[in-house]
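Provided herewith is a single structure, encoded as structure tokens, for subsequent inquiry.
Complex shown without one protein chain; remaining protein chains in place.
Moving on to chain A:
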């Protein structure tokens, strides 16, 4: 059976999913309870969990859920928004085609042809979507949106430091959509504490990776206690009890073993021949003596704790107890590898040949003691970390397992979200001179090659006659203002150098303003320098009040392009293209780590506004259509968020106010306290567009009897014979 793939059908499917997830969106969202025939109960507000729990029949629904899952694996956030956004896009598409259909029906074409035509149209649209996603989106984000970005880093001139209050705002907003109302504050506080306790000043991405990989091991869940009993404890809690516990203090050293310490009669693929009874007895005695001597040796190395991934026999346990060595066995390989990563210790290997085994690898622990949680005993280790991760464990309590799991998943997702946020993201796009008023003067290249610190540094300035002539301020004031703004921004001396030659032309009475575009190639060892966006915005608003002309700071905006060394070879080519085709230039910029926007639809409204603006200036039809489509679909999310609000805080009011502030270039004010990650939203947008193109390119859905086969020749031949 084959069904024609259509947008209508896709929309129906997406609307069903939307009906489910839109209930959980936002701070007023509620929980979804999933049950299985086996009696398991899942309690969740996490869109991803809910969608994956659904048993879906429709192939398009399965495609959508697969897209959501792969998006979540990367970013850990935005499943619900994904579905809502997709739904609005499909609705918008359908509305456009309905209009066109009216004109088509008049022409009375055969249905098949019409469908074919439809397919071509979908293909065009999907191509337009791809172009939009790869080119226009980056441009708009970089050119317009980036000036609204805030940062969670409060950075001084030299180094960035994470601002705790910003992180709290970010996490609180995140957990708003993930956990129940009454536990939100507690969980976000817990996460924030955990984050700061685990990180040192020099911790970087590897901590995120470690937590990401070993999240299960860093958590202990306890049911039956109130959620408020959840806490963070210092050190690592192993999900096992001691086989032998001997209290010890002072210098406690730990050794890891992956095999049974007691020697056995025969090893794998070998044979042990017993010729006499005495031989048997002596070998048993030898085994005992050897176990004893290994234990003695461990003790002489001051090893007081033995961690084993396998079950150790009674004999080993007995001799360990005699020697005063605590033993924890049957640890999972994940736990062992986590411990290894934290303390940088490798397991010791027992040599079969010599009685004296070499145990070179031991590490110190601060303490090792039993830890009792709800009458179950765990092992609590105070590991001394050799990496940048300071071990801490989260103890999550809750009345039922489902609730604890929900919190655990939310915390995991929050870590993924932060992991994305703490990375820089490169934007690449072609900048077209679509502004008709631009008369591009030949670009001037300044090569400050004499500077040794930077191998290459170009200054590219495009002079543009400034349209508005109503600047009535005296130049002096403006100049000081300008310098002040930039002195805040300037990060290295080189930049200052490049700016100074540029600034004089701005001050000439013709009011010509230029855009400075600085490409900088930094050698790899240099840390990336991050603009202080907060300062930029601050100073912009300051300049607003003085100059009363708001377009100035737009043109003063400087793009800082930070390329890593690998891309260096590409750069000359790029410049050539700038040289030859003066109308377009390749730009690469980045969304720096830690970029955030206020929560509550700011990203969507901003992007909506700038996309509409872009569409006005744009000339190509399909670009206009796609931009408008996306711009309108974006509004769907704030609409849902503001649904429960009334009066002055209802969506139309908020929207109008936002547009007004944008048009008059005032800073945006959000009624919500909270921040959300820009990069997360960016990824979400691209994932949804990719998913949509995937759906649009399908023209037939064919129902087959078995699972789609992998390409294997024999199988298909077999099938032919039958």
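Please note the rule applied: a residue touches a chain if its C-beta (ideal position, glycine included) is under 8 Å from a C-beta of that chain, and two chains touch if they have at least 3 such contacts; residues count from 1.
The rule is short, and it goes like this: contacts and distances are computed from a predicted model.
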Exercise. From the list "Sodium/hydrogen exchanger", "Brix domain-containing protein", "Bardet-Biedl syndrome 10" or "Molecular chaperone MKKS", give the UniProt name belonging to the chain omitted from this structure.
Key: "Molecular chaperone MKKS"
Quiz item: Of the residues listed, A:95, A:205 or A:264, which one is in contact with the missing chain?
Solution: A:264
Quiz prompt | Chain not shown: contacting residue from A:12, A:223 or A:301 | solution = A:223
Quiz item: Of the listed residues A:182, A:619, A:648 or A:664, which contacts the missing chain in the full complex?
Solution: A:182
Practice problem: Extract the touching residues of chain A with respect to the undisplayed chain. | Solution: 19-20, 23, 28, 30-33, 35, 37-39, 41, 43, 45, 53-57, 180-182, 223-228, 264-278, 280-281, 284-285, 288-289, 313-319, 321-322, 374-375, 398-403
